[in-house]
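Only one structure is covered here, and it is reproduced in the block below.
Note that one protein chain is taken out, while the other chains of the complex remain in position.
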Amino acid sequence: MPEAIRLAFVIAAKDIRAELRSRTALLSALVFAALVLVIFNFARDPTVLAATDLAPSVLWVTFAFAAMLGLNRAFNVEREHGALDGLLLAPLPRSSLFWGKLLANLAFVGVVEAVTLPLFVLFFNVDLSAALPGIIGTAALATVGFVAAGTVFSAMAVRTRFAELMLPVLLLPFMVPPLVGAVQVTSRLMAGRPLSEMLGWLRLLALYDIVFLTISTLTFAAVVDE
Amino acid sequence: MSPDLARANAVVRRGFWISALAFLGIAGVYVLALGFTPVEARQGVAQKIFYLHVPAAWCALLAFSLVGIVSALYLWLHDPRLDLFAASSAEVGVTFSAVMLTTGPIWAKPIWGTWWTWDARLTLTLFLFFLFVGYLALRAAIHDRQERARFSAVVGIMGLLLVPFIHLSVYLFRTLHPQPVVLKPSAPSLPPEMLRTLLISFAMFSLLYLGFVTVRYGIGLALEARELRDAG
Partner (left out) sequence: MPSYDGPLLEATGLHRSFGAARILRGVDLRLQPGEALAVVGPNGAGKTTLLRLLAGIMRPTQGEVRVLGRVLTSSAPETRRPLGLLSHQSLLYDDLTILENLIFAARLYGLADPAGAALAALEDVDLARRAHDQPRRLSRGLLQRAAIARALLHKPRVLLLDEPFTALDATAAERLRVLLRGRLAQGLAMVLVTHHLTEAWELASRVAVLAGGRWALDEPRAGDLAAFLPRYHELVGA
């Protein structure tokens, strides 16, 4: 395995092990997601608006905000005892550091989404059986894009006083295209529409991922190198 | 007064005159639009806001594009002046966008009956506004100048790459969700007098952008000169 890739996995494995040990960020994000779903449920009038109309938006807003809670974790943990300096000193390419953090973030968000989806099905009483593979695929596609940008932004946000505010202020505009695309595809999947109606959006999601994975990898070095 | 401070003041003065000239030009466009340009058949006199609104929106986009491009140049060349220019452009851009976003609905309500539409131009300007705010908020939160320059540059580049995706999202959204037909002040082909007025307006607003950015850049230079003098 090329060294750069091995090192990315070393970083990701370390982050995942540390998070599994403390579980703080993960549990917070999961509880948050559950609470948001509950609030959405009570906030709507089921006689006026059918669950299926609102469902994709509710699902994706929940995913997005819960994911954002976990993104600052990746770089906060490096600030506790100056560990980031150790990473910058090591013969570790900056891109490996980025991809390691990205993979750990994706694992985190993946778990949040995997737990939130069944809760969503439960609370909103929607039948996703036919659409499930498509929804999982769309979730993966949309998540990668905004987590890439989110990883770069969180590396910057943790160096400010109010990182929990700064990250959403920076990241939310970047979440719009993946979220809009995901909602559009999800709602069509749930309605059993043909694939041709979703292709435009899916292409948007894929293009977004490629562009932002690339630019995030390239600009990350400028964030950590002084 | 130190030579740096004197030079900074000279830049501010130059910017002031450029802006004054541009304001005169825009007043001239106003006159041109009202007096010397044909009235649009369907929308009437109200359509004339087009000559001010469209170029203002264009300037916000210009401001943001320059923030992005200059940010990329900064990461390559590491010249602090590029960072100051980007910051100045962002401050001017956020002002243009804010004005656009407030005057737009105020004018739209009596004409279209609605405060807001998700048409391409308004939506994009709204996003530019948010991106500007994020950029400026980050700058305000970082105190080390080199770090601030680096971080803002990254945000600038990422933001610039986001703009086409916003455009694409709005386009896909509209083609799949036909909106109620709203009369918009844009026409596929413009008669020559309208085109002339529009182009002159573009030029005057660009000049105003240049003037404002020059003033802000000069202020930035003055602040640096004063900091240096205070640090001894």
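By letter and in written order, the chains are A and B; residue numbering begins at 1 in each of them.
One rule holds in what follows: a residue touches a chain if its C-beta (ideal position, glycine included) is under 8 Å from a C-beta of that chain, and two chains touch if they have at least 3 such contacts.
Source: prediction; values computed, not measured.
Annotation: of B:Ile18, B:Ala57 or B:Ala149, B:Ala149 touches the absent chain (contact as defined above).
In the complete complex, the residue from A:Leu27, A:Ala83 or A:Ala191 that touches the missing chain is A:Ala83. Touching the omitted chain from chain B are residues 4, 78, 80-81, 145-146, 149, 224, 227-228, 231.
Counting the whole complex, the residues of chain A in touch with the unshown chain are 3, 6-7, 10, 14, 17-19, 21-22, 77, 80-83, 85-94, 221, 225-226.
Note that in this section only the chains that are shown with their structure count from here on.
Against chain B, the residues of chain A that register as touching in their complex are 149, 152-153, 156, 159-162, 166, 169-170, 172-174, 176-177, 180-181, 184, 197, 200-201, 204, 207-208, 211-212, 215-216, 219, 222-223, 226. Listed in rising order, the residues of chain B touching chain A in the complex are 75, 127, 130-131, 133-134, 137-138, 141-142, 146-147, 150-151, 153-155, 157-159, 161-162, 165-166, 168-169, 172-173, 176.
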